[in-house]
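Could you have a look at this structure, given as structure tokens, before my questions?
== chain A ==
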Amino acid sequence: MTSTPLAQVLMLAGLLFSLGLVGVLVRRNIMFMLLSIEIMLNAAGLAFVAAGSRWGSPDGQVMFLFIITMAAAEVSVGLALVIQLYHRLKTLDTDAARTLRG
Partner candidate 1 sequence: MLECLWLIPALPFAGFLVLSLAGRRLSHRAIALVGAGSIGLSAAVAGMVALGFIAAPPRGHAFTQTLWIWLDTAQFRPAVAFYLDPLSLVMILVVTFVGFLIHLYSTEFMIREEGYSRFFAYMNLFIGFMLTLVLADNFLLLYMGWEGVGLCSYLLIGFWYEEPQNGYAARKAFIVTRFGDTAMAVGLFLIFTHLGTLQIQDTMLRARELWPAGSTLPTVAALLLLGGAVGKSAQLPLQTWLPDAMAGPSPVSALIHAATMVTAGVYLIARNHVLFSLAPAVLTLVAVVGAVTLLLAGFSALTQHDIKRVLAYSTISQIGYMFLALGVGAWSAAIFHFMIHAFFKALLFLGAGAIILALDYEHNMFKMGGLRRQLPVTFWTFLIASGALSAVPLVTAGFYSKDLIIWQAYASTRGGMWLWAAGIAGALLTSMYTFRMVILTFFGPPGMEVSRRPGWRMTLPMAVLAVLSLTAGFLDVPRSLGGIPVLSNFLKRALPAAISAGVRVGREGLFEAISGTVSLVGILLIYLFIRRIPRFTEKLVHSGAGAFLHRLWFAGWGFDLLYDRIVVHPYVWLARINRNDVIDRFYRWIAWINRLASCGLSRTQTGRIRSYALGITLGAVIILGLVVFL
Partner candidate 2 sequence: MILIWLIMVPTAGGLLAWLLGRRHAGWPKWVALVTLVIDLSLGAGLAAQCFGEMGITLGGPWLVRIQLSWIPELGISFFLAADGLSLVLVLLTGFLGIIAVASSWIEIKERTGFFYFNLLWVLAGITGVFLALDLFLFYFFWEMMLIPMYFIIVIWGHENQVYAATKFFLFTQISGLLMLVSILGLYFIHAHNTGVYTFNYLQLLSTHLRPTTAMWLMLGFLIAFVVKLPAVPFHSWLPDAHTEAPTAGSVILAGLLLKTGAYGLLRFVVPLFPSAAFVFAPVAMVLGVVAILYGALLAFAQTDLKRLVAYTSVSHMGFVLLGVFAWNRLALQGVVMQIICHGISTGALFFLVGALQERLHTRDLNRMGGLWSAMPRMGGSAMVFALASLGLPGLGNFVGEFLVLLGTYRANIPMAVLASLGLIGSTVYSLWIMQRTFHGPMKEDWKPVDLSIRETAVMGAMIAMIVWLGIFPQPVFTFVRPSLEKLEQITDLADSIRRIDRLETAVFLSTTGAPAGFQREDHP
């Protein structure tokens, strides 16, 4: 199988990461923020896998497994927090959670 050049995969990963980052920064709905964070995580995982494939080492795949596990844990906690937020503020708008201001 012809291996895709590392640079292109890393570029894809980078693009995905930026898209996810922009999503976190710009979206107000917390569900979408979580989605964007997932995209960022996946992008990072993609980078790892690409690197692993380039160097021919299984470490990249292992890292991706870690990332998936961590993402799952994070999503479960995050969704629990979202439920709490919804109960308190009756909205999913993050800008509504502003009481801790200076």
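The working rule: a residue touches a chain if its C-beta (ideal position, glycine included) is under 8 Å from a C-beta of that chain, and two chains touch if they have at least 3 such contacts; residues count from 1.
Candidates were picked such that all candidates are chains of the complex that A comes from, given by their letters.
None of these values were measured; they are calculated from a predicted model.
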item: Candidate number, among 1 or 2, whose chain touches chain A in this complex; value: 1
item: Residues of chain A defined as touching candidate 1 within the complex; value: 21, 24-26, 28, 33, 94-95, 97-102
